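Take this structure first; my questions come after.
One protein chain omitted, others in place.
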Amino acid sequence: MSESWEPRIVAFVCNWCTYVGADLAGTSRRTYAPNVRIIRLPCSGRIDPRFIVRALEQGADGVLVSGCHPGDCHYTKGNYYARRRYLVFNSLLNLLGLEPDRVRFAWVSAAEGNKWAELVNLTVDAVRALGPLKLYAEPSEAAPVLQSSSEQTAGGMPAIDTELAERGVRQAARELLEGGDAELVIGYVQTPNGTVVPGFVSTPAEAERLVWNDRCVHNLTTYLTGERIGANGKVAVVVKGCDARAAVALMQESQLDRQRVKLIGVECHGVRGECGQLADKCGACELHTPHICDVLASADGAVSRPEAPGTEPTSFPASQRVKAELAELMAMSPAQRLAFWRAELSRCVRCYACRAVCPLCYCQICAADRNQPQYLAPGSDWKGALSWEVTRALHLAGRCVGCGECVRACPQGIRLDLIQSFLADVVQRELGSVSGADPQALPPLSTFRPEDPEEFIL
Amino acid sequence: MQPMDNAYKPHLVTVEAITDETPDVRTLRLTFKDPNVAHAFTFRAGQFAEYSSFGDGECVFCIASPPTRKGYVECSFKLAGRVTTALRDAEVGDTLGFRGPYGNSFPIETFVGHNLLFIGGGIGMAPVRSIFENCLDLRDQFKEITILNGARSVADLVYKQQVAEWERRPDLRCVCTVDPGGETPDWKGEIGFIPTVLEKMAPSADDTYAVLCGPPIMIKLTLQTLAKLGFPPERIYTTLENRMKCGFGKCGRCNVGPVYVCKDGPVFSAAQLATLPPDM
Partner (left out) sequence: MSQTPKMLKDLGALAGAIMASGVSVVAPSAGPGPSRFRRLASAEELAMPRVNTQLPPKEHLFPPTEPLLRFRYRGTDVELTDPPLPAEKLVLLGVRPCDAAGIALLDAVFLADPTDPFYAARRANATIVAVGCARADDDCFCTAVGLSPHSSYGSDLLLLPAEGGYLAEAVTDKGRQLVAAHASLFTDAASARAAAPPKLQRASLDGVDEQLQAAFADARWAAIAARCLGCACCASVCPTCHCFDIADEASARSGVRLRSWDACGLEMFTKHTSGHNPRPNQPARFRQRVMHKLSYSVASLGRPLCVGCGRCISHCPVGMDIHQAAAQFATSG
């Protein structure tokens, strides 16, 4: 590090409060560190965490984010949404192991010229002490291996006969097709060599092709949106409890019209994971019976149309193993955590399998596919990989239902479940929201409470 | 240290001149910074290049100027996305990148001694212009030359300056047309879609080679008209536009059937096109 290095800080500030406050610092002839470049936006609600990451990618050593005090937003609510977003983003940065002082959030009003000056000085001094951004430099620590990964398993497969439920699924599909409630049923079928895959049947006779067993691991609700086969017309989809949560999340976001889409719930006691044992997510499952569906195929063969098939889930399905791994991670130093995540996330090759399987990744044009503007760093070097992983994690925060498909799909075995479980825990603990539970609820980052936590904001 | 032969590294070019052909089509005249490259550079009409705006990326356009005019290359492009926006923002004196020439070319040797019919629609006039002016520069090697230049409207006609020169020449027939509704009160040219006007012109297919380029729908309909007029597919040439990246057959993007449009094209005869699967 050369003697002459000075921190370069980018500040994203809102036009109506902080920018005016900074202006006031100037007109008051308040002297303060010159290391900050201000980018003015209409509102802190417009500040996308991607901007913050992009600033770091483009060479900033630190980022300052500031807007009006909650309650004083020029657009009434913008900073309330921003506050929740910053909470989640700040937590993610903590999980990833970025030094906390590099990205700082504050409320600075138009009258707080002195606060602005002090804030800048504080930030510059803190970043100067940390040195230039090391996030993209060669890792300084060897990547730790999580001990908890091997210590815990989800357990053995339950000895439940799925044949009766299978008949129930076929019957439910047949009845919906015969009755005209569905023109297409999305379910599970078996290929000639016995692999269970998603299948699509459109006549009552074809319903016999549907299967139900412990290899029905896919989340079929992913076919309900976009250009997928179930995005239009009258469709029925077979859902396990975890899949029904995704359906509920889609309902919350107005992406699933219950007039058009019928849910064939099936009682599930676990599916097999990659190694042939019980999948990790099944170890923490509260929903052997989906809490929402139109038709239910029970394990005893009954086919019913219950009003309330099951009780709403109360938490994110994070297994004991995941919880132990997260505890182990958070007990490490930030530098060790960063080394862990670097080894983990830099395996990403931007294949977007995670995005493709996820029912909640349904944007017509993904942020990763835009180059006007270039929201994400391209490529799958560490910078590009982190760009994608952070963006996706944040876009799913509070929405992800923990179906585990992304981890299953990832050809690099990246522990996306750890990130989403961590963020889901933050969202439940701090914002009181559980994903995929109540169809009437709003996704947590689409709403706010005036009393939302903000201890981390200066 | 031995300099690497980096196939991905463009030549540096300077923007010499800018012409706005239409509100959204611009032509850049580029000269090579390296005098050795400038001196040695040759290409054949129909070839293309990858043009760089460093920091924004690369984009493929044909080389619009004819190879017979030395000292510069020209490209014409329509404003569409990030790279074309950056190219449009370039000023005279700015530095861009040029990687090429790539691809095959129009078989001008085969055209020698024959009649030639050129048809260009909109920005499709750019590749047509290269081979057309190449032939004009060697005028006495060809028999009758006709060009049909069409666009949606008068404002969308490209190469207005060149067209004015072509119209003045007694040794070729130049017809311009705009789509119905695209004419201005003082428009003297034809009014009608290219296939319609072409049929009205009824050029003889005898001993004639046709070159056409334009939007996919125009190519499709014009090929039908040419067939009606008796042109055999072996004597009709077009140049394809595909999304391309590397420009020389490695990135896979322009693969259509067994060919790469960048390497085995972009110039194809209608007969060759008929053998390719229809996903282009």
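Going in written order, the chains are labelled A and B, and every chain counts its residues from 1.
One rule holds for everything that comes next: a contact is a pair of C-beta atoms (placed from the backbone, for glycine too) under 8 Å apart; a residue touches a chain by one contact, two chains touch by 3 or more.
Computed from a prediction, not measured in an experiment: that's the story for all the values here.
Displayed chains that the missing chain touches over the full complex: A, B (touch as defined at the top).
Of the candidate positions A:33, A:130 or A:143, contact with the unshown chain belongs to A:143. Among B:31, B:196 or B:242, the one in contact with the hidden chain is B:242. Residue A:357 is the one among A:357, A:386, A:418 or A:431 that touches the chain not shown.
Residue B:255 is the one among B:31, B:153 or B:255 that touches the chain not shown.
Counting over the whole complex, chain B has residues 3-10, 12, 54-58, 80-81, 84, 91, 93-95, 97, 216, 241-243, 245-246, 248-253, 255-259, 277-280 touching the chain that is not drawn. Think of the hidden chain as still there; on chain A it touches residues 58-59, 143, 145, 191-193, 195-200, 218, 222-223, 227, 229, 343-344, 347, 349-353, 355-357, 369, 371, 374, 377-381, 383-384, 405, 408-409, 411-414.
Basically, only the chains that are shown with their structure count from here on.
Residues 57, 81-82, 85 of chain B are the ones that touch chain A when the two sit in their complex. Contacts from chain A toward chain B in the complex involve residues 371-372, 374.
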